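And then chain A:
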Amino acid sequence: MSARDRILGRLAARLQTGEDRAAAVSARLAGRRPETPRPSQSRTEGAAMVDQFCAKAKAADATVTRIASLDELPSALAAELRNRNLGPSIRIGADPALSGLDWAGIEVSHGTGRIEEPATLSVAPYALAETGTLAFRSGPDNPVTLTFLGETHFAVVRAADIRPGFEELFAAHRASGADPRTLNFVTGPSRSADIGQKLQLGAHGPVALHIFVVD
Partner candidate 1 sequence: MSAEEPTSRRFKENVREAMADQSLQKALRAAGGGFVAKRSAAAGAVPEFEAIRDAGRDLKNHVLGHLDLYLAEYEGKVTAAGGHVHWAETAEDMRRIVLDICRKAGARTVNKGKTMISEEAGINGFLEDNGITPVETDLGEYIIQLRHEHPSHIIAPAIHVPAEEVETLFREKHTHLPADRNLDDLSTLLSEARTILRKKYFEAEVGITGANMLIAETGQSVIVTNEGNGDLSQSLPKVHIVLASLEKIVPTLEDAATVLRLLARSATGQEMSVYTTFSSGPRRAEDPDGPEEYHVVLLDNGRTEMVGTEFQEMLRCIRCGACMNHCPVYQAVGGHAYGWVYPGPMGAVLTPSLIGVEEGGLLPNASTFCGRCEAVCPMRIPLPKMMRHWREREFERNLAPKAARYGIRLWAFFAERPALYRLATRAAMFVLGKLGGKRGRFAKLPLAGGWTDHRDFPAPEGETFMAAWAKAEKTKAAR
Partner candidate 2 sequence: MSQPKRPRVALFVTCLVDMFRPTVGFAAVGLLTEAGCDVEVPQAQTCCGQPAYNSGDRETAKRMARSVIAAFEGYDWVVVPSGSCGAQIVKDYPLLLDGEPGWAARARALSSKTREIVSFLVDEMGFSPTDVRFEGKVTYHDSCSGLRSLGVKAQPRALLGNVEGLELVEMADPDVCCGFGGTFCVKNPEISGKMVSDKTANAAATGAGTLLAGDLGCLMNMAGKAQREGRPLKARHVIEVLAGMADGPAIGEGRE
């Protein structure tokens, strides 16, 4: 008998109740669960939802710029790079949303994150208004290492892709059919309080997170 079978066997022996436990599990996995409370902050809608996303992201020490269309992204990014005394270069993946843009003036390189990476840009397919959180999918479009290795991480998200709460975000993710290795939720830049219990930004991940919200 394998360790697996012994472990599962011990559990099964201790958990027999007479009810149809398998049916209860199937029902739960099929999405039938008891009415579950959620925070009211996960129920905003429309313009208020986008505003809340921006406010919550800022509260988590991200910075936010709202732009009218994706075409404005290169100039907005160039301005942000200048503001932060960063060189005019950016590392990105193969996301089609970025491929048609006119990057005039910014040196764009494509690929995964490298050991020294001053600035990276990723596209977030979803975001959460509930907590000001971005959600990224790993893959060639947006290699996951770009999210963690950029000193400054730039992210772009469409206002239409912001969801009120986890429930709507997960529904959208299931509907997309995407099956990435990782689904990465990011709320503000990296931080640690492990030295003297004083919070500092920029632990292993980015020191700064800047979000472009495309209205």
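Selection criteria: all candidates are chains of the complex that A comes from, given by their letters.
Couple of notes before you dig in:
In this section, a residue touches a chain if its C-beta (ideal position, glycine included) is under 8 Å from a C-beta of that chain, and two chains touch if they have at least 3 such contacts; residues count from 1.
Computed from a predicted model, the values in this text were never measured in an experiment.
Of the candidates listed (1 or 2), only one touches chain A in this complex, namely 1.
Listing the residues of chain A that touch candidate 1 in their complex gives 2-4, 6-8, 10-12, 14-15, 17, 21-22, 24-25, 28-29, 31, 33-34, 36-41, 56, 60, 93, 111-113, 115, 130-133, 138-140, 143-145, 147-149, 165-167, 170, 173-174, 179-198, 200, 202-206.
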